[in-house]
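What follows is one structure encoded as structure tokens, with my remarks underneath.
Removed: one protein chain of the complex. Kept in place: all other protein chains.
Up next is chain A:
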Amino acid sequence: MPRRWAVDLADCSGKDLCDPPGYSETYREEHDTKLTEKRSFDMAALKLKKAKETAWAPAKSFMMTAFMLWMSGSGVHPFSIMMTGYAVYNPINSALNVNKQFKPFADPKADATMRGALLMAKATFVVLNLLAMSGALYKMNTMGLLPNTPSDWASFLVVPPPVQVSTGSQISAPLAH
């Protein structure tokens, strides 16, 4: 007759590895499900938060860019042209690569609310990049690099050739005729 308070540690009743003493399978399953749900919710919020930060990044970097543009002066020099070129190119490049930028934050299991929030972040990113680019374009305009004035298209206006020609001479007295 087996003893009531005797525990055979070798008897695992069909398991490869015995459970530790006091371990309850039922409790573990119940507890793990709650934790997983909570962790999953935190990760999505974190991604969304990061996506929003990424979306607002152009605004933060533009301040530095604007400062550099201001420092480069309004003259048309290689340095100022290079600065302005980068200031125009970078926002365009970023805006075109918006999906690549936000890929880490995409979640196929995300619900509609989450997807909407991510889309909003992307839109913010593009708009802010366009704003940064418009600032650089304004800089280009002040530098006279944009062909937006009539003088830039003056080559369309040809010098009119004369229909008639006239030549002259000096004489000592008016000619009677």
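A few points about this structure:
Keep this in mind: contacts are C-beta pairs under 8 Å (C-beta built on N, C-alpha and C of every residue); 3 or more make two chains touch, one makes a residue touch a chain; residues count from 1.
Following the convention adopted for this analysis, contacts and distances are computed from a predicted model.
One subunit of the complex is not drawn; among "BRCA1 associated ATM activator 1", "alanine transaminase", "IBH1-like N-terminal domain-containing protein" or "ER membrane protein complex subunit 1", its UniProt record names it "ER membrane protein complex subunit 1".
Among A:64, A:112 or A:157, only A:157 touches the chain that is left out of the view. Residues 144, 147-175, 177 of chain A touch the missing chain (whole complex, contact as defined above).
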